[in-house]
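Shown next, in C-alpha cells, is the structure this report addresses.
Excluded from the complex is one protein chain; the other protein chains are retained at their positions.
By written order: A, B and C. Residues from 1 in each chain.
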Amino acid sequence: MRARLVGARLLQAIPVVIGVVVITFVLTRALPGDPAVYFAGDAADEASIQQVREQLGLDAPLPQQFIRYVGDLLRGDWGNSLSTGQPVLSDLARRLPASLELTLIALLLSCAIAIPLGVMAATRPGSWRDHLCRVLVTAGVSLPTFFTGILLIYVFYYLLDIAPSPLGRLDFLYIEPAPVTGFYLIDSALAGDWDTFGGAARQLVLPAITMAIFTLAPIARMTRAAMLQALSSDFIRTARAAGLPRGRIVYGYALRNALLPVVTTLGMVFSFALGANVLVEKVFAWPGIGSYAVDALVASDYAAVQGFVLAMALLFVTLNLIIDLLYAVIDPRIGFDAT
Amino acid sequence: MTDVSRRHFLQLGAATASALPFLRALPAHAQSGDVLVAVNGQTINSLDLHRTGTNRPSYQVAINCYDRLVSFGTKPSMGGGLEFDYSKVEPELAESWTVSDDGLILTFTLRDATFQDGSPVTAADVKWSFDRAVSLGGFPAVQMKAGGFTRPDQFAALDDKTFQITLDAPSKLAIPDLAVPIPFVINSKLAMANATDDDPWATEYLHLNTIGSGAFKVARWVPGEQLIYERNNDWASGPVPAYKRVVIREVPSAATRRAVIERGDAQISFNIPSKDALEMSDKMEVNSTPIANCINCVGLNTKFEPFQDSDVRKAVAYAIPYEAIFQAAAFGRGAPLWGEETERSEIAWPRRTGYVEDLDLARAHLAKSGYPDGFEVPFSISLNQLDWMEPTALLIQENLAKIGITVTIDKIPGADWRTASLVEKRLAFHLEGFGGWLDTPDYYFFWAYKDGHLFNSSNYRNDEIETLVDNTLHIPVDDPAYAPNVKRMFEIALDELPRIPLWQPALNVALNGASDYEFWFHRQLDVRPIKPA
Amino acid sequence: MLRIADLRVRFATRNGPVDAVRGIDLSLGNGETLGIVGESGSGKSVTAFSILRILDQGGEIVSGAVRYGGMDLRQASERDLNDIRGREISMIFQNPRAALNPIRKVGHQIEDVLRQHAQATRQDARAKAIAALEEVQIKDAAARYHAYPFELSGGMCQRIVIALALACRPRLLIADEPTTSLDVTTQKTVMDLIRTLARDRKMGVILITHDLGLAGQYCDRLVVMKDGQIVESGTPADLSRAPTHPYTRRLVAATPHPGKKLHQLVVDGTPAPIPARGEVLLSVRDVTKTYAGKSGPVDALRGVSFDLPQGGCLGLVGESGSGKSTVSSIIARLQDASGGDVLFQGQSLCDVPASRFSRDPRRPLIQMVFQDATDSLNPRQTASQAIAEPLRRLGGLRAGARRDRVHELAEQVGLPANLLTRLPHQLSGGQKARVGIARALAVSPRLLILDEPTAALDVSIQALVLNLLADLRHRLDLTYLFVSHDLSVVQMLCDTVAVMRRGQIVEFGATEQVLNTPADSYTRQLLDAVPQPIV
Partner (left out) sequence: MTGTTQSHGFASHVGHVMRQNPVTMIAFGMLGLLVFCAVFGPALVPHDPLASGARILQPPSGEHWFGTDHLGRDVFSRVIVATRLDMVISVGAVALSFVAGAILGCAAGYWGGWPDAVISRGLDMIMAFPLFVLAMGIVAALGNTVENVIYATAVINTPFYARVVRAEVNIRREAGFVQAARLAGNSDLRIVALHIFPNALPPMMVQVSLNMGWAVLNAAGLSFIGLGVRPPTPEWGIMVAEGANYIISGEWWLAVFPGLWLMFAVFTFNLLGDGLRDIVDPRQRR
C-alpha cells in the first residue's frame, strides 16, 4: 500500500520535473548577456567570439539547443560549467553535500530550540512567555541572513577571536576526510579522525547559527499552533482523566500528534533554506551550491544554472517523498486513506 | 582558537599528513613558514590559459606554473615594492636571443631546463606551445596577433635548443608580447600523449594538469574553494621560490577577506578595495601600484545624439568632480589624471588631461552646444565593478544635475556588461577601465580609440588617429616619428574627448607576514618572488 | 462517596468572565448511579470536569469543595490528583473516537494507564490490557489490542474508552454523554454494558446527558441543570410524573417518543391545522445516482420513486449512507441524477442541469433548510444579509422592499428583529435554525426540503422549531420533504413516510401504517431502537 503511495508520488513528480527543465531552459536563455562574449575573454574579436559561440553550441536555434540539452540529460550528461570549467555533475556532487551539511545542522539546531519554545508557548498561550517567544523568533526571522552572518563574524572571529576564520568548510590545518558521503562530519567520524571532525564542526558553528536564527520562526510557530490544537483535543482530556502525568501528556501524546504539520513545515523550511543558503554561503565562503548558482547566474553560465535548478528540483521531489514516508511512520492512518 | 591549540593541531596535522599518501598530504598550517596563504575574491576556472572560457583570475596559473621565453625586468614602484619594467626584457626560458637586422627573424637559445616530469625542455616543446597559442582561437590568438604571431608556420625548432620566429613585418611589440602570460611553454610530449583526435591540443588534460617547467605546479585545485601550488625545486629559470606551498583561497566577501588578512590567517590579500588599502596601510604592508597603461574613464558614445556635439562632451568634462571621485571611489589610491600635466614626459601615457571641475565653464559649453537646456541620458555601470563605478556614477550624476543634464543610473549585470559596452557598444554614457598589457601609448590607442576596436566603447572614429596609430604601432620607441605621432594622438584625443580620463587606478595588495611582492601588468599574483617577512 | 458543595466555576473568555457553574451541591452514595440532565450550556460537563480538575484552558474553580472520601479534591496537589484520576475516579467521553490518541495502538493506551497507576509491570501489562478489553466484551481482544482507533467503529471505540477508564478498577465512573455520537442501536448496548459493570463492581456512576429518556432509564436519581444551577432533583419517576420546576416540565414535554403529538412537545401547545392535499407537486421517477469511487463506481441510489402531493409532508427516513441526502439534493437541484427523472408541477427538472439551475425560473419554488444551522450560514453574513441573499438574487426587490421583507420573514419565524444585525456566531442554535428557515422561505417556495433541520438542536429548541414548521406549513400552504434519521420526530410532522436503505426505498406508506404495522424488517429495527418514554 505504501509502495503504491510512493509510486503515485513519483508519478506526480514527473510533470513537475519536466516543467522545471523547460522553465529553466527558457529562463537561462532569457538572461542578459552573451556567454560567448563573456567567455571568449577580454580582448576577443568578432571571429573568436563566433568561434566560442559555435563551441558552446549557441549558434543553433533554440528548439534545437533544447533538444540537444534534453538528449544530453537523458544520457546523464549535465554539461560543463564554464565558470568552474568542470562537469556540472561533479561540481554539484562536491558542493551539494556542503550545502546539505550546513542546512541540516542549521535545521537540527533550529529544531532543538524552536520545538521546545513552541511547546512552551502552546502550554501557556497568552502568557508573557508566549509573547516573548513569539517576539524572539519573529526578531530572528526579521534579520537578513547576510547581515547576521557578517555581524557574527565581526564579533566572534574579528573581535573575540573565539570562532575560526570564516574560510569555508575546513581550516588549512586539517586534512579533508576521505570522501564517502561528502559530509565532512560523517566522513571524518567514519575515518575516526576526531580532530578533523572538531575542525569541521567549528567551521559549521557560525553559519549554522546564522541560518538557524532565520528558520526558528516558522518551526516555532507551527509547533505552537499544532500543539495548541493537539492539546485541546479530546484524547488529551482522556489522558488527563486517566491520571497520566503532564510530561507524558505533553510530549508523549500531544507532541507526537502535533509532529505531522511540523514535519510538513520542516520540509518546506528545508527546501527554502537550501535555496536561501546563497547569501550565507557568500558571507562564509562556504563552497556550497548556493554560491555556485549565484556565480553561474551572474556569468550566464547556462549549464551550471540548469544543472543547479534540476538538482534542486530532484532534491525537492525526494524530500517530499521522504516527508510522505515520515508521515506514514508518524501517523498510522496514512497509507490506508489512499486505498 | 587559542595559540596553544593551534600549535597542538599543527603538530597533529603534520603528523597525520606525513603518514598519508603523497597527494593527499596537502594542507598544512599557514604559519609554518613553508606555506603562503593568499586570499582573493574570484574563482579560478581552468589551469589552461589557452582554453575557451578561461577567466582572468586563472591567468596566474600560467604565470606561476609555466615559463615563457622572456620576461620583463623590475624597477622600484611608486606604489611600494617592485614593479615590472617594460623597457627591460630579460631572459626566462631563453638564455639569449638575436633579432635579424630587418627585424623579421627572432632566434632564441634555450637554457638547460627540465619539465616537472624530468624531461628536458626543447625547442620542439616551444614550437608546439606557440602553435597551440595561435591555433586554439579566442583571446590567446588575439593577444598573439598583437605581437605579429598569427600562424604556426612562423615558428620553427631549429634544433633542441634553438627556436626561431619569422615575422611578417617588424614590430616593437613582438618581443614584449612574448613576455605576456599567453605564450607559455608546455611539455608537448606529455600533452600529446594525452591528446585525442577530437582534442589534438590536449585541452581537457591541460585544463586539469599543469605540465610546465615553471616554479610551481598545481597540486590540488578545487574550483570555487582553493588552489594549492607546490614548489618545483628544480626550477631553472629563476631563483627557487621561498615558499614550498602556496594556498590560493577563494573568499567572495570583501569584509571576510579583510578580517582574515588583518587577523594574520592569510599572508596576502590580492586586489583589495582602495578603502581597505588606505586603512590597513598603517598596520601592514600595502602596495598600491598604479596600473600601467590603464585608465578609468567616462565613455561618451558618439553614436548617440547629444555626445556627437563636442561642446556637450566638454561640458561633461568640466562638470565632473574629479577630486571628489578620486577620494570617494579610489580613496586617493592611484594617479590623478585631471588638471595640468607637470611631472610626466610629453609622451607619457596615461597623463593629465587639462580638464578640471569648473561648473561655470561646463555651463558655458553646454549653452554653446545644441542642448542649452540639458537632456536626459542613462548612465551605465557594471554590477561587477560597483566598488569604483557606483560612487563615481553617483557623483557625476549629482554634478551633471547642476548643469541641467539628468542622468539615471543603470546597473548592468556582469554577463551583459561586455556585450553591451564593448561588443555591441550600445551604452550612451558609461564608465570604462581598459588597461593595455603592453605599455606603450600607441598600444592603448590601438584598442581604445580605433574605430571598431574592442575597447573603443565610444564608437569613436577619427581618420587622423586611424592613420597615426597604424603608423606608430610597430615602429620602435626611438624612431624619430614616434614622439610627434604620439603627441598628436594625445592632442586629438584630449580635445575631442570620446573618453574622459578620470584617474589611473591602482592595484592594491596587502601583505601581512610576507614580503617582496611585485606588481605585474597582467594584474595577477606572481607568487614566485614572495618571501616570508 | 462524593460530595460537591457550592461549586462555582468561572471561565475567562474574550468577552469577560463567564460563570459556567454557579453554586451547585451534589452528593453521590456508594454504587449509586446519578444522572445529570441538562441542555447544552447548562454546565453539566463543566461540573464533571471540575471533579477531576481537568477544566479546559481558562476555566477556574472559584469556590466550593469537592470531597471524595475524606479528601478535598479541590485542594489536592496535582500529584495526588493524578493518583486519583484513572484509579479512583475515571471518566468517559462523548465522541469516543476523538477521545483516543489517534496514532497510538489502543492496547498501548490502556497499558499507559495501567502502568501509570502501578497496576501492571512491563511484563504483564499486555496481558492485563487484553484482560481489560475482554471485560468490556470485546471479542478477539488480543487482535484488537493492536488496532488503531481509526480502524474501529464508534461503538467499539467507546468500549475501549470504557476499558481504559475501568482498567484500574475505579470506584467512581463519570460518563459524559457516552452515547451521543453513536447509532441508536449501539447506544443501548453501550449503556447496558456500563450498567452491568457498575453493578458487578459496585461502582458509583455519574451519567451526564441531554437525553432525559436515557437518563431515566439508567439512573437511580436525576438532577436537572440549567444555566449552571440545579433546578430540580429526584428519582426519574418523580421527575417525569410531577415535575415541579417549569424548566423540567418543558424538558419532559419536549422529549419526543412514539405516539406523542407535535403540539404536546411544547407546554400548552395547540395542534396546527394540516393543509389540504392537492395534486401531485413532485414526482420522483426511478432516480439513480452513481459516483465514481476509488475502487469502481458506487451506487448511491438504485432507483428511487415516489410522489408528493401539494400540501403533503413526506418523511424520508434512513441512517447515514442510506442515500436520503442524495435524493434531497437531487430534488433541490444541487446535483444531477445519473438516471431517472424528477417532475415538478408536471415538468421535468432534470432537463436543466444542476450547474445552470440557479438561473431557472423554478429556482425560487424549491428551497431547502439545512441540517447544521452553523455550517449553513456564511460566517461573514449577518442574519439579515443571510435572509436577504435569495431575495437579492431571485426576488428582484429594491433595497427598501427587501428590508421590509426580511423583517416580515423574521417575524414569521419568530426571530426578534434586534438579532438581525448579528453574525452567526453571535446567535444561538435555535436562532440560527430560524434564520435558516426564514432564508428558505424568503422567495416563497412551493416545496421546502427540510434536511434534518433539528438534528443539531437541543430537545426544547427542537420542539419549538418543529411546531414552527408545522405552523408555517399551514399558514403558507407549503409542501415538505422532511429528511431525518429520527422516526419519533418524523411521525409527528409527516403524513407519509419513506424508509430508505442502501439507496432504495424499502418501505413507503402513511405514517400510522408504517409505524404501527411495519412491513419491512429494517423498519422494525429502526423502531425498536427509538428510546422509550421516560418510565
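The criterion applied here is as follows: a residue touches a chain if its C-beta (ideal position, glycine included) is under 8 Å from a C-beta of that chain, and two chains touch if they have at least 3 such contacts.
A quick note: this is a predicted structure, and the numbers were derived from the prediction, not measured.
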Partner chains on view for the chain not depicted: A, B, C
Hidden-chain contact residue, picked from the options B:A156, B:I409, B:V477 or B:L494: B:I409
Residue touching the undisplayed chain, where the options are B:P273, B:P306 or B:G513: B:P273
Which residue of C:Q75, C:S153, C:T196 or C:N378 touches the chain not shown here: C:N378
Contacting the left-out chain in the complete assembly, out of C:L334, C:A455 or C:L527: C:L334
Full-complex contact with the absent chain, from A:L5, A:L185 or A:A313: A:A313
Contacts of chain A with the absent chain, listed as residue ranges: 12-13, 15-17, 19-20, 23-24, 27-28, 30-32, 131, 134-135, 138-139, 141-147, 150-151, 154, 158, 217, 271-272, 274-276, 278-279, 282, 290, 293-294, 297-298, 305, 308-309, 312-313, 316-317
Touch list for chain B against the chain that is not drawn: 253-256, 258-259, 262, 273, 275-276, 279, 324, 327-328, 383-384, 386, 390-391, 393-395, 397-398, 408-413
Interface with the undisplayed chain - residues on chain C: 14-15, 329, 332, 334, 355, 358-359, 363-364, 366-368, 370-372, 375-382, 384-386, 389-390, 392-394, 420-421, 423, 425-426, 436, 439-440, 443
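Throughout what follows, only the chains that are shown with their structure count from here on.
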CA centroid of chain A to CA centroid of chain C, Å: 50
For chain B paired with chain C, centre-to-centre distance based on mean C-alpha positions, whole Å: 86
Multi-chain contact sites of chain A, meaning residues that touch two or more partners: none
Complex contacts: residues of chain A adjacent to chain C: 125, 232-235, 237-246, 248, 252-253, 256-257, 330-333, 336, 339
Of chain B, residues touching chain A in the complex: 1, 6, 9-10, 12-13, 16-17, 20, 24-30, 35, 37, 39, 43, 45-46, 51-56, 137-143, 207, 222-226, 247, 249-253, 255-256, 259-260, 262-263, 265, 383-384, 412-419, 422-423, 447, 454
Of chain C, residues touching chain A in the complex: 49, 52, 54, 56-57, 78, 81-87, 90-91, 93, 95, 98-104, 112-113, 116-117, 148, 150-151, 161, 164-165, 294-295
